[in-house]
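Once you've had a glance at the structure underneath, I'll fire off some questions.
Of the protein chains in this complex, one is absent; all others appear in place.
This part shows subunit A:
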């Protein structure tokens, strides 16, 4: 009567805890190697940085029941064709700028961050930039002087001036263009891009 059954014994659960933890961790390591190899820039899911030389769109695929990035013909950024190395440099400047300016504590990137300002995952493709011809210029102007070029959509929430230089602003635009080409498994859903017909 006083004998502890196996399922209630301390040593059984100690061993179980060790095996379960070690097993889960090994599976995570294996999946991490696979995920990293599938998400290198230049792969199918995360395009090379030189994708900023191309037209990017995000279209609903009826057979997959989700939207997917679509990479089209040449569509130069700032009228320049970037080599892969140059493109990486520019995107890197943009990425570092988004970190140094703490963008993530108002905005979300790939849906992660704070919720005080809109998501930036597909910001490059947003209809808010009015037309594809004006987009680059509007974005750079907005980043450099957000108070004067405020886009508050009636919310009164204005982006503060973050002392972003022209070079940094161009970097951020390149970063946003590149990020919009990442295959995010259909997030965000039902997003109509600047290219879509009304």
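In this section, contacts are C-beta pairs under 8 Å (C-beta built on N, C-alpha and C of every residue); 3 or more make two chains touch, one makes a residue touch a chain; residues count from 1.
By definition in this document, contacts and distances are computed from a predicted model.
Q: Could you tell me which of "Nitric oxide reductase subunit B", "Branched-chain amino acid ABC transporter permease", "NADH-quinone oxidoreductase subunit J" or "Purine-binding chemotaxis protein CheW" is the UniProt name of the chain missing from the displayed complex?
A: The missing chain's protein name, per its UniProt entry, is "Nitric oxide reductase subunit B".
Q: Among A:31, A:76 or A:134, which residue is in touch with the absent chain?
A: Residue touching the absent chain, from the options given: A:31.
Q: What is the set of subunit A residues that contact the non-displayed chain in the whole complex?
A: The missing chain touches subunit A at positions 8-10, 13-14, 16-17, 20-21, 24-25, 27-28, 31-32, 34-36, 38-41, 45-46, 49, 88, 91-106, 108-116, 118-119, 122-123, 126-128, 151-158, 160-163, 165, 168, 171, 179, 182-192.
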